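See structure below.
Only one protein chain is missing; all other protein chains are in place.
Entry: chain A
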Amino acid sequence: SCDFAPSGSFSPFRRLPLPAKRKYMRSPLSPEMATQEVPLNETLAHLKTESETLKLKLEEERAKLHDVELHQVAEKVEGLGQFVMKTRRTLKGHGNKVLCMDWCKDKRRIVSSSQDGKVIVWDAFTTNKEHAVTMPCTWVMACAYAPSGCAVACGGLDNKCSVYPLSLDKNENLAAKKKSVAMHTNYLSACSFTNSDMQILTSSGDGTCALWDVESGQLLQSFHGHAADVLCLDLAPSETGNTFVSGGCDKKANVWDMRSGQCIQSFETHESDINSVRYYPSGDAFASGSDDATCRLYDLRADREVAIYSKESIIFGVSSVDFSLSGRLLFGGYNDYTINVWDVLKGTRVSILFGHENRVSTLRVSPDGTAFCTGSWDHTLRVWILMC
């Protein structure tokens, strides 16, 4: 078995070279320019230089507006005190790297998947294993709990996403009732149920995302626009519930309309693969974590990046991010085995957590915000509590 994460060489899309940084679109002269009187005495050349100077001044003023960052607005906000953090549960049972996990809506159960093909459902509170499935493939990179708590979805190098209803009969082989739902042409990187057990959203190394009807396996909508593998996705907690964000190896984070399949917004400020995206609880923004060792916050209304969470001492990539319930804290799991906790508003790092003995590959805050869980290449999962 391979001991490294699937890279672009698995996929038909080779990693793209660094393109030139996209500049903000600059509008031509502002409407106000039109009302200025044209002094007839001056020569054309002089007027041209004057117009250029004014243009530059305009750009400067514009740049000032663009560069207002969240931490500047949050200067007067009270800083956070010292955090006490502990691992409260360690879940042992996987035989190889843990790649993904998800919480059940009951706030205590989780599903996790691993490189050895095993998918396990745990009651994390008691640490009991409740179900286990062996997938026909290795590298199960994606798993998700159904909203009802009655099924789980998973997939990976099999290019599929399958749904397993959770049987109560201990003797029944879960694999018997397995339903194949999604079919991609490359590895499955992430999956998520929408508001019900009936629809699944997937992202894949084939560069696309897709929405599927679970019952029939029918493709309801596909989303094209990424130029390389799509690595992550998250559904928006909005009133109209129609959008989601995805992140990819093309360094882009795209926001999609689920009904039309259109990309409605795109953000490209990361300098490497985006491994994780997560919406801010209000739905007005989302955070991303990347191989460039930074996390960033993108405001959907302002249509730009408004915060960057980085430190010179942090040089390893971020594999996964999630917010605390109020959105004040951002947790990041890193490839240097640590978890960094960020003050979202002030942009500062408030805590660093040690414990795992290998990469942190997945991180999710529990549905009621009482704890967060991490999965690691050290074969374990940990449930952490943080006390302010």
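What we mean here is this: contacts are C-beta pairs under 8 Å (C-beta built on N, C-alpha and C of every residue); 3 or more make two chains touch, one makes a residue touch a chain; residues count from 1.
Note that in this section contacts and distances are computed from a predicted model.
**Student:** Among "Regulator of G protein signaling 11", "Serine/threonine-protein phosphatase 2A 55 kDa regulatory subunit B", "AP-2 complex subunit alpha" or "Fructose-bisphosphate aldolase", go ahead and choose the protein name stored in UniProt for the chain not displayed.
**Tutor:** Listed in its UniProt record, the absent chain's protein name reads "Regulator of G protein signaling 11".
**Student:** Sort through A:Leu54, A:Met183 or A:Cys263 and give me the one touching the missing partner chain.
**Tutor:** That would be A:Cys263, which touches the missing chain.
**Student:** Considering the complete complex, identify which of A:Cys143, A:Val277 or A:Val344 is in touch with the unshown chain.
**Tutor:** Answering carefully, the residue with contact to the hidden chain is A:Val344.
**Student:** Considering the complete complex, identify which of A:Gln199, A:Ser246, A:Asn340 or A:Ser376 is in touch with the unshown chain.
**Tutor:** A:Gln199
**Student:** Which of A:Lys105, A:Lys177 or A:His224 touches the chain that is not shown?
**Tutor:** A:Lys105
**Student:** Using the document's contact rule, name the residues of chain A that touch the chain not shown here.
**Tutor:** Touching the chain left out of view, chain A contributes residues 25, 27-35, 37-38, 40, 65-66, 68, 70, 73-74, 77, 88-89, 104-109, 123, 125-126, 128, 130, 148-150, 165-168, 194-196, 198-199, 213-216, 218, 220, 237-243, 257, 259-260, 262-266, 280-282, 284-285, 299-304, 306, 324-329, 344-345, 368-371, 383, 385-388.
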